[in-house]
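Following this message is one structure expressed as structure tokens.
Each chain you see keeps its place in the complex, though not every chain is here.
So that you can tell them apart, the chains are marked A and B in the order they are listed, and the count of residues begins at 1 in each.
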Amino acid sequence: MPLARIDLIEGKPAEYRRTIGEVVYQAIIEVLKAPTGDRFQVITEHATRDFIFDPNYLGISRTPDCVFIQLTLNKGRTVEVKQAFFKAVADGLHERLKMRREDVLINLVEVDKENWSFGNGVAQYAQPPQ
Amino acid sequence: MPLARIDLIEGKPAEYRRTIGEVVYQAIIEVLKAPTGDRFQVITEHATRDFIFDPNYLGISRTPDCVFIQLTLNKGRTVEVKQAFFKAVADGLHERLKMRREDVLINLVEVDKENWSFGNGVAQYAQPPQ
């Protein structure tokens, strides 16, 4: 169910961007326990001047390789699961792309189960009527 | 009130994209019962490599003509209304653009009424103070 918007600086190889998507998907499956195949992602490159981040907010040093990952997902994960998801994404990006963990910004937007249609005009996750 | 983000593959005619916006708007008016003129939409094209969808999630077969429609709207619609909205959009896109209904992904993000300003720096939907 998650829909991911991934924003980063322009000019990285396509394979680099694709790998970001793979790491996010892997954490969705392994940590959020979404079903296999639950991968819907929009990746957008931006010119430096239109991709704005503070280089030091909260004492975390960021570089132009900073990536914003905004994930819309169903409500109900515990704080612990969210924390594990953040760690899995940052660790995965570091391991696979040598990305600095400081450069990984993640935001979750939670919605009700009934707020998704994955095709056919049907709300696949809505509870059936009693 | 809804703000729609519509993401799809690059290369479709402008008229095709415009029609997607029209179908979404029509369902907003007819099903969500928003006031006439409540149309605010951002349509973004993406290269194949940056627009990622599972071709078979939940047993629904998707093609590169897949479109993601993410709608931010006020809280409070019933499940039935949401279901009718999904159906209206999928049916409309099928009728007007021959889009496969399987290719229509929709996500709703709900917010409070007071979370909108439609101009002039005013929260037009906020309740007046008692």
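The definition used in the following text is that a residue touches a chain if its C-beta (ideal position, glycine included) is under 8 Å from a C-beta of that chain, and two chains touch if they have at least 3 such contacts.
This structure is a prediction, so every number in the text was calculated from the model and none was measured.
Within the whole complex of this structure, the shared sequence is present as 3 copies, and 2 of these are drawn in position.
By definition in this document, only the chains that are shown with their structure count from here on.
Subunit A and subunit B have centres, each the mean of its CA atoms, that are 21 Å apart. Residues of subunit A touching subunit B in their complex: 3, 14, 17-18, 21, 35, 37-45, 72, 109, 111-112, 114-124, 126-127. Those residues of subunit B that touch subunit A in the shared complex are 7, 44, 46, 49-54, 56-58, 60, 62, 68, 70, 79, 82-83, 86-91, 101-110.
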